[in-house]
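Of the protein chains in this complex, all but one are displayed in their positions.
In this document, chain identifiers A and B correspond to the written order of the chains, with residue numbering beginning at 1 in each.
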Amino acid sequence: MNFFTPNFPPYATAFEIAWYYAFRMICLAIFIFLIAPILVIIPLSFNAESFFSFTDGMLALKPEAYSLKWYRDIFANGMLDPNAPLSLDWLKDSWMRSQWMIALKNSLVIGVSATFVATILGTLASVGLSRPEMPFRGLINGILISPMIVPIVITATGMFFFFSQVGLAQTYLGLVFAHALLGTPFVVITVTATLTSFDRSLLRAAANLGANPLTTFFKVQMPLILPGVISGALFAFITSFDEVVVVLFLAEPDQRTIPRQMWSGLREQISPTILAVATILILLSLVLLISLEFTRRRMERLKIESFG
Amino acid sequence: MLSMTNIPDQKSLSRQLAVAERRNKIKAFVLVVPLLLFVLASFVLPIASLVWLGGYNDTFSKALPETTRLLQQWDAKSPISEELAASFVTELRAAKLKDAAVPTRVATVINREQAGSLSKIKQVLTASDMASPFKEHLIALNDEWAKPDIWHAMKIVAPSFTPRFYLQALDHRITADGTIVSETDDNAIQILLFSRTLMVAAIVTLLCAILGFPIAYIMAHAETKTSNMMLIVVLLPFWTSLLVRTTAWIALLQQNGVINDLLVRIGLIDNDHRLVMMYNMFATLVAMTHVLLPFMILPLFSVMKSIKGNLTRAALSLGATPWTAFWKVYFPQTIPGLGAGCLLVFILAVGYYITPALVGGQSGQLISNIIAFHMQKTLNWSLASAIGTLLLIGVLLLYWLYNRLVGIDKMKLA
Partner (left out) sequence: MKMLNGKWMLLGALGTLAVTTATAQAGQLTVISWGGAYTTSQVEAYQKPWMAKSGNTIVSADYNGGLAEVKAQVQSGNVTWDVVDVETSEGVSGCNDGLFEKIDASKLPKGDNGASPLDDFVPGAITDCAISTIAYANIFGYDSTKFAGDKPTKVADFFDLKKFPGKRGMKKEAKVNLEMALMADGVAAADVYKVLATKEGVDRAFKKLETIKGSIVWWEAGAQPPQLLASGEVTMTTAYNGRLFTPAVTENKPFVIVWDGQQQVFDTWAIPKGSKNKDLALDFIAFSTGTKPLADQARYIPYGPARKSSAPLVGKFKDDKTDMAPHMPTNPENMKNAIVQDVKFWADHYDELNERFVSWIGK
C-alpha cells in the first residue's frame, strides 16, 4: 500500500477514509511539535536585532535584517580587544579569553577524557557481563545501569558531598569522573547489545587455533563489537557534552562547559548568541546522528557477514 | 581446558569441571571489577554519603559532648540544672579557644530550630564575667535563657543521629520530648511538592503516550524508506542538547516570542493581551513532554514493528469492526512497549531539574529544584539530603518495577 496515495478497498466507508486522512494530519502535527521548535532556532540565530523573535524585516526576507553578528559574538564575548581587526592576534585573544571558547575547551577536555574512561571500563565490563558464566549478572547489571536512572540532582548532590571530602570537588579530575560515570550505562547497554548477537563459537575457534585470550579479544571479538563500542562512546560523549547539573554543583567558574555557559545565559542575560550556539550544536547533533546511523548500518552488515 | 593425557575418574572430572567453571566465573567477574569499583567510588559512595548526611549531624555533639549527654538525661519539662548550664557555657567557651568558628557553627544549628538563638549564644561567647552560678549569669545576660525554648532547641539538635531532617522532608517535626508533630500550615511544603512532582510526571507520561502512540504506529507501518525519514525526525530532538531544546521553547513561548508574535500578527490576540505561556506550569509541561517524547516513541516503535499483521486481519475478516480489531487485538500486543515507555518517561520526569528551573517559574518547580535550592541557597544540606533520599527511594522502587516488568537488559538505545 502506498503511503500517501492509498488504494482504499471499495467497501471502505466515508468515515474510514476521513479517519485515514485525519490520522495522518494528527501525526503530521505531532511531527511538527517534535521538530519545529528546533528548526525555528536556526533562522532566529541570524537575526540582526537582539530579539528572540522574527522581525518584520526577516519575514520580508530583507538581507539587512539578517546578520552573522551573534556568531561573531561567540568568538568575541570576553576578549580583551574584540574590535581589533581580524588577525592571528585576534584569534589568539579569542581562543584564550572568549567565554564560549573557554567553555568549548572545557567541554572538549572533560568530554573526551570522560568518554575515554567510560568506554574502556564499560566495554571491559560488557565483555564480562555477556559471558555465560557471569555470576550475579542481574544485580551487577542493575547497579551499572543505575546512574542513568537515578535523578541527576541526587547524583550531583552526593558527589558534591563525597568529592568535597576527598578533594575532588572543583577539579577537572572530579568532573571527568562524574561525567564518565554518567556515560558508562550507555556504553554498557550498547556494547552488551552487540555482544548478545555475537557468536561465541568464534572465540572457541580462535582459542583452538592457538590464539591467547588477549589476541582473541583484539583480533576476533573487538572488530565485531567495534560499532557497538563506537556508538556507546558517542553516547558517552554526548552525555558529557550535554551535562549541566553536575557542572553546576562541582565546577568552579573557570571550569564552565558549554551547557553551563548556556544555562547562565538563559537565566541571566538572554542574548541571541545563545541561539547561534544552539544552531551550531544542532548541526553537531546532526553529524553525530548520521555517524551513529553509519555505524549501525555497518553493524548490521557485519552481523550478516558473520552469520552468512 | 581439561587435560587429555590421563583419563580421570568421574569424581575428579566433576571436580575439575567445577574448578574450571569457577575459574570462568572469576574470569568474567574480573572484567567487570574495574567498572564496578569505579561505580562504587564515584556513585555508590556519594549516594551513601547523601543518605548518611540526611540522618547524621554531629556539629553539636562533637563540640559539646558533655552537654549532649546531660541534655539527653533532661526530661524537657523540669527546669534545667545548674550542671547543664555550667557544662554548656564552659564547653562552648572551651571550643572557641580551639577554633573560633565552632561555637558560632553550633549556634547556627540551634538557630535553625529556634530563631534568635544565634545572637544570644554570641552574647555568651563575648560576655566577660561568666562564672558559677552559670544559670543565673545566663539569665542576667538575657532573660530568654530562663525560658525553656532555647534549651528545647538544643535538646533537639544535640543527638548526632537524628530523624528530624527526614521528618522535615515529610512536613513533620520532632519536639524536645520526642513526640512527632506535623508542620504548621505556614511552613509545610514538601508533601505538596512531592505530590506536584508525581502529578507533573503522570501528566507528562500521559501526554507522551497520547502523542507517541500514533507516531510509533505510523512509523512501524510505513515503508522502510518513509519510516527511516520519520525516525530521523524523532531522533534529531533526541540527540539535540537539552539546553538547546529548552532555549527553543523559551524563544517560542516568551511574551515577545515567536508564538505570541504570530498570534498578534494574524490578529488572533491583541498586542496588549499577549498570552502568558512562560514561567508557569504550562511551560514546564510542554517542554518536558517535548524532551521526553522520544523515550516513549522508541520502545513503542520497536514493539509495534515486531507485531505481525495477520492477527488483526484475522479479526477483521471474522467481522470485527476496525475499532474492535484495533482495541481488542492490536492494542494489547503493544502493551509491553507502552509499559516500558511509560515507566521510563515517568522515572525520568520525576527527577527532572533543568527544564522546570529554566521555564517553570514558581508554579512549575519540582522536587529536584527544591533540593538544588537547599544545596546552593539555604545551605541546609541535611534537609537537601533527606529530601533527596526520599526521592531516591521512590525512583529505585520504580526502577525495580521496570526491571521486573521490562528487564533492564531489554533497554535499548536508538
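In this text, a residue touches a chain if its C-beta (ideal position, glycine included) is under 8 Å from a C-beta of that chain, and two chains touch if they have at least 3 such contacts.
It should be emphasised that the depicted structure is a prediction, and the values quoted were computed from it without experimental measurement.
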item: Which residue of A:18, A:59, A:173 or A:283 touches the chain not shown here; value: A:173
item: Contact residue for the chain not shown (choose from B:27, B:69, B:105 or B:172); value: B:105
item: From B:278, B:349 or B:386, residue that would touch the chain that is not displayed; value: B:278
item: From B:9, B:75, B:129 or B:186, residue that would touch the chain that is not displayed; value: B:186
item: On chain B, residues whose C-beta touches the chain left out of the figure; value: 99-102, 104-105, 107-108, 111-112, 115-119, 186-189, 192-193, 254-256, 274, 276, 278-279, 361-362, 365, 370, 373, 375-380
item: Positions on chain A where the hidden chain makes contact; value: 52, 109, 113, 116-117, 120, 160, 163-174, 176, 214, 252-254, 264, 267-270
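The rule is simple: only the chains that are shown with their structure count from here on.
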item: Rounded Å distance between chain A and chain B, as computed from the means of their C-alpha atoms; value: 23
item: Residue ranges of chain B in contact with chain A within the complex; value: 21, 24-25, 27-32, 34-36, 38-39, 41-50, 53, 211, 214-215, 218, 222-223, 226, 230, 232-237, 239-252, 254, 256-258, 260-261, 290, 293-294, 322, 347, 350-354, 358, 368, 371-372, 375-376, 381, 384-385, 388, 391-392, 395-396, 399, 403, 408-409, 411-413
item: Interfacial residue positions of chain A with respect to chain B in the complex; value: 3, 16, 23-24, 26-27, 30-31, 33-35, 37-38, 40-41, 44, 51-54, 117, 121-122, 124-125, 127-129, 131, 133-135, 138, 140-147, 149-155, 157-163, 165, 177-178, 180-181, 184, 186, 188-190, 192-193, 231, 235, 238, 241-242, 244-245, 248-249, 259, 262-263, 266-267, 270, 274-275, 278, 281-282, 285-286, 288-289, 292
